[in-house]
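Below is one structure, written out as structure tokens; comments come after it.
Every protein chain except one is present and positioned as in the full complex.
Then we have subunit A:
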Amino acid sequence: MLKMNNIKKVFRTDLVETHALRDFSLQVEEKEFVAVTGPSGSGKTTFLNITGMLETFDGGVYELDNEDVSKLNDKQRSRLRNEKIGFIFQSFNLIPDLNLFDNVDVPLRYRGFNAKERKQRIENALERVGLSARLKHLPSQLSGGQQQRVAIARALAGDPRFLLADEPTGNLDSLMARQVMQLLEEINQQGTTIIMVTHDSELARRAHRNIHIVDGQVSDYQDLQPVLDVAEA
């Protein structure tokens, strides 16, 4: 369902060429929860941006649900992103002058849903993250944890197949981080595939699979599910 083969990404300036990803290959199956770790500058975020079609790549093949992404134009990529991918960011990236309802509404607008369906989806999504009573609040009136839950609601409102999370707990204290992680796990259990970039090894261990990136390449590949199964037992 998500397949990358020998992806290359090079950032160029007049003087320097930086290879962000080199022959990067990965396959993610449906309903997986994959944690991506690695040192700063290793290429984690570049990988996530390419996965979310926010960045183009310089070589290799990337297929999302059997569609060759490199052959799509901007409109098709945007459509695919809107329908199949939800984003969660470290700094939440809520739009400050839109209330919660309108923030969650953003991806639904681009999907072209009618007003009634949008309203239904927004209310459901905010209820799912426990914020249905704060539809008219502005992001600035919420705590960091609450803002991240709104961002999750926004990402989920369109029922995406994939959730891409870039350090989703990076700006949260440990209590809120645990709550957000718990929410992500619930979402994954309900069938959404999650790819999460994190520096936090504890969080990474809670994923099904841990991919470690160093210098733009997958350096380690660890299936953690058996470990977690033992821990749960």
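By our rule, a residue touches a chain if its C-beta (ideal position, glycine included) is under 8 Å from a C-beta of that chain, and two chains touch if they have at least 3 such contacts; residues count from 1.
Keep this in mind: contacts and distances are computed from a predicted model.
Engineer: The complex lacks one chain in this depiction; which UniProt name from "Aspartyl/glutamyl-tRNA(Asn/Gln) amidotransferase subunit C", "Succinate--CoA ligase [ADP-forming] subunit beta", "Carbon monoxide dehydrogenase small chain" or "FtsX-like permease family protein" does that chain carry?
Structural biologist: "FtsX-like permease family protein"
Engineer: Among A:52, A:168 or A:216, which one is in touch with the chain left out?
Structural biologist: Final answer for the missing-chain contact: A:52.
Engineer: For subunit A, enumerate the residues touching the unshown chain of the complex.
Structural biologist: 45, 49, 52, 54-55, 74-75, 78-79, 81-83, 87, 89-91, 93, 95, 97-98, 106-107, 109-111, 154, 158, 166
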